[in-house]
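Other chains of the complex are left out, but the ones given are in their true place.
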Amino acid sequence: MSTGVWLIGARGSVAVTSVIGALAVRAGLAAPTGCVLESPELHSDALPGVGDLVFGGHDVSSIPLEKKAAALAEAGVVPARLAGAVRDGLLDIERDVRPLPARATQAEVAHDIGADLDHFRRRHGLERVVVINVSSTEPAPPAHPAHDDLAGLRAALRGPEPVLPPSSLAAYAALSVGCPYVDFTPSTGARLPALDALAREMGLPYGGHDGKTGETLVKSVLAPMFAQRNLKVRTWSGTNLLGGGDGANLAEPAANAAKATSKQRVLAETLGYVPQGDTRIEFVEDLDDFKTAWDLVTFEGFLGTRMRMEFTWHGCDSALAAPLILDLARLTAAAHRAGRTGPLTELAFFFKDPIGQVPHALADQWRLLRDAVAAFGAGGAQR
Amino acid sequence: MSTGVWLIGARGSVAVTSVIGALAVRAGLAAPTGCVLESPELHSDALPGVGDLVFGGHDVSSIPLEKKAAALAEAGVVPARLAGAVRDGLLDIERDVRPLPARATQAEVAHDIGADLDHFRRRHGLERVVVINVSSTEPAPPAHPAHDDLAGLRAALRGPEPVLPPSSLAAYAALSVGCPYVDFTPSTGARLPALDALAREMGLPYGGHDGKTGETLVKSVLAPMFAQRNLKVRTWSGTNLLGGGDGANLAEPAANAAKATSKQRVLAETLGYVPQGDTRIEFVEDLDDFKTAWDLVTFEGFLGTRMRMEFTWHGCDSALAAPLILDLARLTAAAHRAGRTGPLTELAFFFKDPIGQVPHALADQWRLLRDAVAAFGAGGAQR
Amino acid sequence: MSTGVWLIGARGSVAVTSVIGALAVRAGLAAPTGCVLESPELHSDALPGVGDLVFGGHDVSSIPLEKKAAALAEAGVVPARLAGAVRDGLLDIERDVRPLPARATQAEVAHDIGADLDHFRRRHGLERVVVINVSSTEPAPPAHPAHDDLAGLRAALRGPEPVLPPSSLAAYAALSVGCPYVDFTPSTGARLPALDALAREMGLPYGGHDGKTGETLVKSVLAPMFAQRNLKVRTWSGTNLLGGGDGANLAEPAANAAKATSKQRVLAETLGYVPQGDTRIEFVEDLDDFKTAWDLVTFEGFLGTRMRMEFTWHGCDSALAAPLILDLARLTAAAHRAGRTGPLTELAFFFKDPIGQVPHALADQWRLLRDAVAAFGAGGAQR
C-alpha cells in the first residue's frame, strides 16, 4: 500500500522540486542523488520506496504546478527536459493541491484541513499520510497559555482570536486526524506542549525543525573537527546571501531572527561555548534559488597561535532540500508503521534545530539515523 | 616513572615547538590547546602526563635549540615571552640532542643510534623511550629484496651499500633496542615487511604516517559529509602554498609526489570513488611556517544540479603539529605499557595516510581513538 | 621651516601608528612603505618631508602614547622593536597632546581649541599647522539652519545648545585660526556650507572624507574594470568584520549607516547604476585592528552568461591608514603654501567619499593626485 505526502506550501520551490524529482526517479529518468536513504549504507527494502509516494497539499498560491516547474527549469533548479517529461504527473497531482481553508475560527480551519487530509487518504486508498511543512518561515508567535495545555487549546481554538501560528494549526489538524507531522522550516510547528500531548494521545510521531541544507550542514562537521582537535574557536561569522521566495521572506527581521538563531545553535552544542560573531541573512533577489554563504572562522592553536579558515558554499536550496523531503516522508511513515510516538529525535541528521536532546555533530546524527532506519524497517517487517 | 621522547629531526620547527610547548605547559605558562588528549572527552589520568615527558633526539643540524626558539618567536609560531621563559629547559635538553651518527655501514649507524637511545634511557632512568620521526620528507626509496625479510635485511645492512632510507634505518635501530617508533612524516619509516616482523619479534608497537594538520584534516570531515548526504563530488582540486623547511623540501618533485598521494587518499576511501582534480604543493618562501591551502569542490545534487564549495585554510604547521607529537608520545607509551604490538591502527585520527585498514572519516577515527585511550589506560592500570 | 600636524583623536590607533611611523622613518629605522608620496612616480623634494612633521593633538582619552604604542605592538600593528626605539620621541609629543576643552558654549570650546593650536604653532615655530580628524565616526547630525550660513553659525555657537557635531566644531576652530582641516573619517567635518564659506573667507583649503583603506580601495579598481569591459554587474554584496575601537563604534546603527553609505558610493559613480546588494559592517572584537572583508560580485557577460567573483581582504586598518595621514599632512601643507583654497578635490585618491565632483576610479584619481603634487610643489618653489 502507498504512502501519502501532504505538503503545506505545495506550490513552493521545495515542494515542486520534490514532486518533479519523485516522478522522475519513479520513471527512471533521474538518479536519486541527494536522497540520503539511497546511499549504500542506508538503503532498506523495508522502507516505502520513492515510487510509493503519493503527493497532495495546501497552498495559499494558485500558480499551477506546471507553471512553477517551468520557472524552476528557467532558473536552473531542475533540467528543462525533466520538467517537461513529468508534465502529466504534475497535472494529476494538481487535483490534490487545495487552497488553504479560510474560516471564522481556527477550530473550523483545522476541521477543514483534516477533512482535506481524510479525503486525500480515501481517494488514493493510502495506508497513511505524512504532513510536511515546506511553506515560508513565520515569525515566532507570542506566548499564549493555551500552548501549554491540550484541553485549553481545544477551547481557545473555538474563539474568535487566532491562538496558533499557521504551522502549528496545520500540525494540530494533522495530528487530530491521525497524520504524523514534520516541519522542515524554523516555524513553531508541533513544538508546543499542547501539541506534544496531542501526538502522544493519538500515538503519533512528529519531527523537525529547519532543514539543514547548506551553511549549517558544513558547520555541523567543521565545529566537531575543531572540538575534537581541541582547537579553540574564537570567531565564527557567517553571511548568507539568498534570493528566491525564502530570501524575500527572511528579509523580514522577525523571520530572519528565528532563522539566524537556529543556524548558530550547532556551535554552542558542539563546541561547548559560543564563539564571537553572528550569522547574517541578506536578500539578494538576483541570486534566485542559489544561495551563497561565506563563513570566517578564526581559531587559536598551541601556545595561542592564531589561525583562520574561510569557506564559501554556493548551493541551490531547493535542490538540496527536495531529496530530504522524500527521505523524511519515507522515514516518518516507517516510524509511524513501527509504532514510534512523540518527537522523532532520530531525524536530527536532517535539521538545523532538531527537536529534543540530540547530538549536533553530523557524524553522531548519522549513526542515530542508521540505527533508526534499521529499527523502523524491522518494526515494519513485523506488521 | 618518566617517558622519553626521542625526536628524529630534534632541531626542526615541529620538534622545537613541541619541546617549548611541553616545557610551558609543565610550568603552567600555557594551556594545552591543540592537545587532543586534553579535550574533556579524552582526558585520562592513566596516561603519562605532558609533564612526565623527557626529550632528546638526533639531528643533522647543529643550530642550538635556543636559537631555533628565537627564530620561531620571530616568525610568530611561538610567543617570544614563552620562548624566553623556557630557556633553561631548552639548555638542559640541548645535552640530549646528538648529531646523527656517521659510519661506514648502515648496521654500524643503527648500532650507534641504539647506543644513543640506551644512554638517554639510562641517564634519565626512563621507563620507556618513544622514537618519533619529525625530520624532512624523503623520496620513496627504490624497492630492495631485503625490505621484505628480516634476516635478509640484517645481512644487507652490514654491506657497503645503503639498503634503507634514513627514516627506516631509524625505525630499525629503535625497534632493535626495544623502543616503539612513530612516523609523523610521509617517509617510509617502519612500513616495510621486515620492520613489521622486527616489531612483532620485539613485542613493540609502531605508528604513522604523515600528521594530519591542515587541508587533509578538513577533507576528512567534508568528504564524509558529501557521502552521507549522497551528493556526488565531481571535482576536488587543492592548492597548498607553504614556506619553511618543509616547503623547500617538498618543492623536490619526488618528495612532493609522496606527499600529494598521501593527501588524496582520504577522498577515495570516504567517497568510494575518485573525483577529478589534483592536489598541488607549491613552495612560497615568504609564507614561512604559515601554510595557505585552497580547495575547490564541485558537486552534483538532486536531478543533476551543479553546486560548489571552496575553502581556504591558513594555518601554522608547526603549531598544529606540535601538540599532536605530545599526544602521540603519550599514547604510544601507553600502548607499549599495555602490551600492544604491531601497527597502531587506533591512531588513524592523527594521520593523513594511516597504517592498515582503518576508517578515513574523522568522526570514525575519533571513536577508535576514544576506545584506544580507554583500553591503553586500563592496560596501564593493571601493571 | 616645519609643518605641524594636529590630530583630533591623537591617542587612537591610527594617530599613534602615524606618529610611531613618522618617528621611525625619520630615524631611518623603517621604510616609508604605504606612503603614497614616497612612490617613485610621486616623490618630490618640493613637499615637506616626513621628517619635517611635528605632532600634537586633542583627545578625550588620557592613556599615554607610550602605553598605546605598547598595545599596538602587542596586537601586531607595529613591531615591538620600533615601539621601543621611538619611546623618547613619544614622550616629547606627549606634551603636545591635550584634553579636548570642555566649556559652556561651543563658541568657547572653539576658542580654546584655537588657543591650543596657536600655542602649538608658536611653541615649535611652525610655518603652518594642518588639523586632521582621526577620531571615532559620529552619527550624521540633525539639520540646523546655522549650518548654511556663516554669520548665523557664529551667532548660534554662542548659544547654550550645541549646533555642530564635534568634527565640525574642530573644523570651525581650525579654520578660524588659519589652519587647513582634513577629515579622515565619515563624520561631517568641514562639509557644511557655512564652513566652506569660512574656509574661503580665510583663504584655506580643506579635505576629506573617510580614508580609503580596504574594501572600498579594491572596489575602486574592480568596478571600473567591469565598466570598461562593458560587463553588467548584477550583485555587489560586501561584509566587513572588524574589531578595535572603530569596530565597536561602527556597531552603533547610526554610525554604521553613515559608513555603509560612504562605502557603496563608488559603485554608483563608476558603474553608472546601482547593483543589488548591501555593505554590512559587523563588530567582532576578537579581530582587533585586523579587518576582514568579503565581497561577492555577480555579473553578466555576452549573451547573458552569468559569472561571479569573490574577494577577501585581510588588512590592518591602522597600518593602512597611518601612512596616508602623513601623505595628507604633507599635501595639505603644500596646497596651503601654494595658495590653494576651498575643497581639495585633488585628494580624491585617499577617500571613500571624496568632496566634490571627482572621478571615483582609482586610476583617474591617481592622475589627479600626480598633477596636484606637481602643482603644489611648483607653488611652493615660488615662495
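The letters A, B and C name the chains in turn, as written, and every chain counts its residues from 1.
Going forward, a contact is a pair of C-beta atoms (placed from the backbone, for glycine too) under 8 Å apart; a residue touches a chain by one contact, two chains touch by 3 or more.
Everything quoted here is computed from the prediction, not taken from an experiment.
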{"item": "Whole-assembly copy number, given 3 chains displayed", "value": "4"}
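The working rule: only the chains that are shown with their structure count from here on.
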{"item": "Most extensive contact between chains (C-beta pair count)", "value": "A-B"}
{"item": "Whole-Å separation of chain centres (CA-atom averages), subunit A against subunit C", "value": "50"}
{"item": "Intercentroid distance (Cα basis), subunit B paired with subunit A, Å", "value": "43"}
{"item": "Residues within subunit A bordering two or more other chains", "value": "310, 312"}
{"item": "Subunit B-touching residues of subunit A, taken from the complex the two chains share", "value": "17, 20-21, 24, 30, 32-36, 38-40, 76-79, 82, 217-218, 220-222, 224-225, 227-232, 272, 300-305, 307-316, 319-320, 322-323, 349, 361-364, 366"}
{"item": "Touching residues (chain side subunit A, partner subunit C) in the complex", "value": "234-235, 237, 239, 241, 276-278, 280, 282, 284-287, 292, 294, 296, 298, 310, 312"}
